[in-house]
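Let me begin by handing over the structure; questions about it come next.
What you see is the complex with one protein chain gone and the rest in place.
Then we have subunit A:
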Amino acid sequence: MEYSLYDFRDASLNIQIAIVFIVVAVTCTIIAYLSILTGRYKAYRREKKLARLHPVIDELLMEHILLNDELTSDIPADQVQLPIEVFQQPVFGKKWARQALINRLIHYRNNVRGSMGEQLRNLYIQLELDKDSLKKMKSRKWDLKVQALAELTSMNMSIADVTILPLTNSRNRELRAAARHAYIKLSKNEPFKFFDVVTEPLLMWDQVELFRIISTTEHIAIPNFAQWITYSTNKSIVSFCLKLVVHYNQISAVPAVIKLLDTKDHYLRADAINCLGKMKIEEVEEKLIHIFNSQPQNCRVEILKALGRINSGKYVDFLRQEFLHSTDFEIRKHAAKSLIRNQWAAKGMIDELIETATAENKLILKHSMNPLIKF
């Protein structure tokens, strides 16, 4: 060792740096391998323990809860006293075993509903497993909070607004998504109340995720989205509400959407036009034509699309004019597409255009006529 240190001191600076670098790299590699090994060993032991415990849990659940004929009586499911003493085994005093039981109950509830599903929820409450979940809600670790939210949502347990609402605005993406998911699923009367407190923008992915949750949740109370379209200061919430208005075909929100045509934000204005077009609000066509020339390109494109979607046939001359004389290719393309959509009112006009148009215009028209091409 002394000899090595002596060599090290005598070596040139480059060699010394290289030796230090090698020692650090080798040490880090060893630490990394050891931590991977430890992790895998722990996982292996956990799997082994769970493999022994799962059949026990399954047997208990099947025999004493799911297939227990004594429980299928006239008493409402939530008032039945379950034989919880069979679950009071020493193993279930351990944290990991209680967690395994919670996970198993959730797995079962994802497969069965009705009275059996309710009995599983009852068992979760009577074994006070909900307390374990609520304890995790108070943890400082975000992953435990996400886990707790998933458990409480699966078991249809209510969570106080004061606990969950701040989480819907969390800076952690996963936690924010889980909290919003839980809020929509658990809040019976106002599942969209968290829109009031969202200050961060709803990212596109958040919107897709929320849309999935909303459209797959049964018996959801649908509010009038006009309240957020009119008053929310969060533009992404307004934009998302416009999409929900279309999804639920919420005619009562249309006046608020029309008012949004006067907003200074042209992205929101484009979304509002898109919404009105998809809802086929014919009364708004005249206003759209009126504002057309003062709009930026994205709004103009949306106006042309809206005229195509509304399909009233009243503004085919306007569409022809834009198709022939606009200097912007996008505008010409969308004018052509909308003209084709209004074909029932412009058959002669389209035939004439095809005959007299330039090669490029003919190409645009043919492209627009192809039903497989959507834009």
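In this text, a residue touches a chain if its C-beta (ideal position, glycine included) is under 8 Å from a C-beta of that chain, and two chains touch if they have at least 3 such contacts; residues count from 1.
The rule is simple: contacts and distances are computed from a predicted model.
When you check the chain that is not on display against UniProt, which of "Response regulator", "Metal ABC transporter permease", "Aspartyl/glutamyl-tRNA(Asn/Gln) amidotransferase subunit B" or "Cell division ATP-binding protein FtsE" does it turn out to be?
Spelling it out: the chain absent from the display is recorded in UniProt as "Response regulator".
Consider the whole complex, including the chain that is not shown, and state which of A:Thr38, A:Asn110 or A:Thr217 touches that chain.
A:Asn110
Could you please point out the subunit A residues that touch the chain left off the display?
On the subunit A side, contact with the omitted chain comes from 58, 62, 66-67, 107-114, 116-117.
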